[in-house]
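Take this structure first; my questions come after.
Removed from the display is one protein chain of the complex; every other protein chain stays in position.
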Amino acid sequence: MKKKDVFVIASQIVSALGISSEENMHRIETKKTGISLTDNKDLSNEPLYCASIDWARMDALFAEQKLADEYTPFEKLMIYTAKQTFANMDIDLSAKDTLFVISTTKGNISLLDENLAANYPSNRIHLWAAAEAISKYFGNPNTPIIVSNACVSGVIAINVASSLVSSGEYKNIVVLGGDVLSKFVISGFQSFQSLSAGVCKPFDADRDGLSLGEAAGCMLLSSEAKGSKIKVLGGSTHNDANHISGPSRTAEGFYYAAISAIKASNLKVSDIEYISAHGTATPYNDEMEAIGIGRLGLQKVPVHSLKAYWGHTLGAAGIIESIAQIESMRKQILLPTLGYKQHGVSEPINVTSNTEKASVQYALKLASGFSGVNSSVVFQNVEGKR
Amino acid sequence: MDELIEKLKVEIIEVLNLEDIEPEDIDEKDSLFNEGLGLDSIDALELIVLLNRNYNLRLEKDEDGIKVFYSVESMAKYITEHQK
Partner (left out) sequence: MSRISSHIRIEDFKVWKNDELILDYSETKELNKFLKAIYKLLGMRYMKFFKMDSLSKMGLVGAELLLEQNPIMEKYQAEEIAVVLANSSASLDVDRKYYKTIKDADNYFPSPGLFVYTLPNIVLGEICIRNGFKGENAFFVQKELDSNFIYKYNEDLLLQKDQNAIISGWIEVNESSYKAVMYLIEKEEGEMEHLPNNIKNLFLT
């Protein structure tokens, strides 16, 4: 069967930067970070820099939407973000040809606390139970697909959804990714000593680690364009076969993932005009990506990392960062890398420091994660000029 | 310090899940991270936790983790010097 085109027909972001894509994009374009020093004993014994959602504001919005307390904060965040995405769309979420693909690393992990867990239906610590609660809220009849693959989950989710739309198996797919801050995750990264002492600095010579954040992102993919000019072309995921918590020095998986995604998109490497890196601002990650971009021969292509705005949002990262890249393509701008002042990687890659006007057609999104995994996806703006 | 060295060997084996390794198999002067045990970055972080949990010691920012954790002997020296 002929493969169908896959369009991104709607999207939404809820994060420390705001409760809509517009709010988020505005803060990014004006280089305002959502990371701040937080002193919250529920999250961390010591104060730490992280990008927290304004939960007071969210609770008011949840109440407006009558999102019942049977849903955990994580689930409400996901449901709310998805709801805002469909707000002006004529989509039948109860249709058999509509599917949910959900991306998260830890879901409702806070429910390991038995006192907390007692407030919610049992089993919601399981990702499949949380995902079902979310998709059933919308009356969707299909079992959601859940991708839990560390920090590349969001990109894999986009790729899985894209394949299923392209094959004609589903007409519309809701790609929904999210993670919330938790003591579980924060304590773990603290034990790794991999957190920055301040707001993270991707690709910068003084970078000292990552900042954590929380967010949800939703992308609606469809075989019907509905006026959209943005397509998902191809994607891929490859392993470094090197170490479970540190990247390959020669960017093995990163390189194969990029090459394979570009090939699956029926493009040449030189067609790529815009890159959104993983750019967590750890010494090793950013160096690996620079080497990978060098191996691809794409040193001159404008590349950004958005981690200094949102922090590293784990299961949401691949989705919200893709949405930002797509939105910037529509607006014909290139996004700035907050936190980058002095080049700090061995390859002369072209890290954008300020918002620039440019029209591009083909963009590459990259992500890397624990277990040595690297994912990529190519987006096209059919109205972009090469 | 000999007692401490023996105690450390037992603790290291336990905390790093070094299966089928006995304390007598570890030479306290041998490098922990290059030959023999071939420990990696996560093991190094676990040793930091060991120092904290069992000996109530934290490395100062300017202290060299590489020197302290070079060998069992260097770990024992550090503990002896810093414990009250």
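Per-chain numbering from 1; labels A and B assigned in written order.
Note that in this section contacts are C-beta pairs under 8 Å (C-beta built on N, C-alpha and C of every residue); 3 or more make two chains touch, one makes a residue touch a chain.
All values derive from a computational prediction rather than experimental measurement.
Residue-wise, the contact with the chain that is not shown comes from A:160, picked out of A:25, A:160 or A:306. In the complete complex, the hidden chain is touched by one of A:204, A:240, A:289 or A:321, namely A:240. The chain not shown here touches chain A at positions 45, 105-107, 109, 112-113, 125-129, 131-132, 143, 145-150, 156, 160, 163, 167, 169, 183-184, 187-188, 190-192, 236-245, 252-253, 256, 260, 263-264, 369-373.
The omitted chain makes contact with chain B at the following residues, 15-19, 38, 42-43, 45-46, 49, 52-53.
In this text, only the chains that are shown with their structure count from here on.
If you average the Cα atoms of chain A and of chain B, the two centres end up 39 Å apart. Against chain A, the residues of chain B that register as touching in their complex are 40-42, 45, 48-49. For chain A in complex with chain B, the residues that touch the partner chain are 191-193, 243, 245-246.
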